[in-house]
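See below for the structure under consideration.
Every protein chain but one is kept in place in this view of the complex.
Let's look at chain A:
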């Protein structure tokens, strides 16, 4: 297991290198001169030339790539053009916001998705099955921006139950320690703020969880249907075991590998793909951070944002690979 983990970690190196190369390539393929963007259209050719030189942009691309790589490895993600502060320190609060939102969304998705899938498979072709699967179909097809707007209209404007925007109330903002507000408020013993943070989380988390919930439910259903037909389930029944126990213990563990794969992929997607949800709900996460950077043509921020998201995606899948062995002893780590 340790050997496999180390080997798998080493295999990540070429993946991550390839990733940096692609990100680097994309940014350089975008037309336009960064110096021109920084100095503005009225800059003199001399000023542009000297800025190019000081930024190292007059070097051949591979020299630029290696200096970029050296910067990343030393934890330097560059400087934001817009705010002129280092991205590595600027990005964390945004990343923390996204992680918190994605985490809550994923908990909802896993809990609701797996249970809906199990019930559908267990009571196949019943009213419950049809209801769950129709809901899943709607969930998968519902655009997030539309669902988000509906939620805001219904729960914030009409019913006024929940806040529609942001991570906290402006007049009662959380004092950040880790920037994961659920943890910060607990650390400070501010339970009133903890509750406020949860209230802010509910609507965006539900919007973000909808598609993963539906996908997990459908995957769970098909995987469980196959397992429930197998001989060892009949054996468990022949022992006199209760059906609910058979379904949740026996069958689920067998059916879990494909579900785990989907959970891993969806978690990666949530962390990176929350841009729409974050924009609608004014959630100050990486998605919104990159969205704003794109509007200002803040290339270093875009570049770093994509890099961080890609890195998280790769790591989530690495963890999922390691988790497979927990659920299926037949998977040998060599």
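One rule holds for everything that comes next: a contact is a pair of C-beta atoms (placed from the backbone, for glycine too) under 8 Å apart; a residue touches a chain by one contact, two chains touch by 3 or more; residues count from 1.
By our rule, contacts and distances are computed from a predicted model.
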Original post:
Name the chain not shown, per its UniProt record: "Insulinase family protein", "ABC transporter ATP-binding protein", "Sarcosine oxidase delta subunit" or "Peptidase M48"?
Top reply: "ABC transporter ATP-binding protein"
Original post:
Looking at A:230, A:261 or A:317, which makes contact with the chain not pictured?
Top reply: A:230
Original post:
List the chain A residues touching the unshown chain?
Top reply: 230-232, 234-242, 250, 253-254, 327-330
